[in-house]
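Only a single protein chain was left out; the remaining protein chains are all shown in position.
The block that comes next holds chain A.
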Amino acid sequence: MGNAPITPARKLTDAEARLAEIFAMQQSADAPQLAKLRTAAFDAFAKTGLPNRRDEAWKYTDLRALLRDVKPLAAPPEDSAKQSARSAAVLEGVSARRIVFVGGYFAPALSDLADMEEGLSVAPLSEALAKGDAATTAQLGQVGKVDDPAFALNTAFMGEGVVIRVGVGVCVDRPIQLVFVAGAQPATYFLRSLVIVERGARATLIESFEGETAQEYHVNAATEVVLEEGASLERLKISREGAAAMHVSTFVASLAADAQLSDFGFNLGGAVLRNQSFININGQGAHAGLRGANILKGREHADATLFLDHAAERSESKALFKSVLDDSSQAVFQGKILVRPGAQKTDARMMARTLLLSEGAQANCKPELEIFADDVQCAHGSTVGALDENLIFYLMARGIPQAEAQSLLTEAFVGEVIDIVANRSLREALTGLVSERLRTR
């Protein structure tokens, strides 16, 4: 592969230099097509380096400043780590097909790949890559045009994840849950998944990220989803990372005609969390619902950045993001809606609401609309505020203690996004997670 060219005169940061070094040393048994993909991705990354606050898309999450060093690529986990991962990310009452990864490695003993529903295939990414599966390699990085350094890094280093295919017209009722548990040692994880939902098929995907350790570790995750005509996917991503963890994840989706996407990102912990979504609505009548919720405390920082590209007529997108911020935590919401010429009758709505529970908390909201069609409905808004004192008084006047009144009202605030989740057992499990998180405030 050789040394990647770093063109700018700027001196590389330690982290950038280390990434180039690791990439150069990466002993590759990759098929030529895959090696080419990785090299192209790393070259693209090297052109800009780590994104910083002068990059509009990364304005509030300066990765160059935040990523001071690069943790080593994860080594295979010890058995003890696997044992402790057994109970990770269990969503009470949700019967899911669990595929577990510990310390960045697939853990077959903890995973359920048996009795696969007809028309469903789930395989570890490492297998598909090792086999040189041409169909997979051809689709990786091709779901949408994403020009982003963090995503490019993921493509350059991607190690493990899944490839899921749901065949034409197949409805998979049982949610598929990917559980990524961090190992005990400082490490960097590059996780990548590809999900193809074929014509008229339907599935539910849960991605859970968990870390028990107080050690610093870095997650760079990416999921690409192809929704063919009339396909439907409900996706739920839960990040409950360790206190010193940095988690950057990229979600890329393409929607063909009449496809339905419902995405929900739920941040419940981690030092720095970034969820960036690139949603390409390419087919008429497609619908994308994008929701997010942050419940943050301490000095946690969560950034939701959204690019919604409407390229077809009569398509809809509804975005609703809610943040509950305590202590000195920070939430960022950036949302850009692009309506391309000819995407008439587009209906796009975007709303970010923040509840501040402390004076030291901070919210940054930046919506953008770029509209090149003349018969569309687009709206955006944001609110930032504290709990309504009058409501607290009303609840207390009925005998509810102050702390409980605040919890009830905060749960109600977050509840608006959770209520949209279609799967009832998932909705209840999420409500439980909210209560649990608020009780430990």
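Operating definition for what follows: a contact is a pair of C-beta atoms (placed from the backbone, for glycine too) under 8 Å apart; a residue touches a chain by one contact, two chains touch by 3 or more; residues count from 1.
Going forward, contacts and distances are computed from a predicted model.
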(Q) For the chain not present in this complex, what protein name does its UniProt entry give, out of "Electron transfer flavoprotein subunit alpha", "HTTM-like domain-containing protein", "Fe-S cluster assembly ATPase SufC" or "Phosphocarrier protein HPr"? (A) "Fe-S cluster assembly ATPase SufC"
Q | Touching residue (missing chain; options A:Asp79, A:Glu118, A:Glu359 or A:Glu389) | A | A:Glu389
**Q.** Listed residues A:Glu229, A:Asp327, A:Asp347 or A:Glu411, member touching the removed chain
**A.** A:Glu411
Q.
In the complete complex, the non-displayed chain touches which residues of chain A?
A. 389-391, 393-402, 404-405, 408-409, 411-413, 415-416
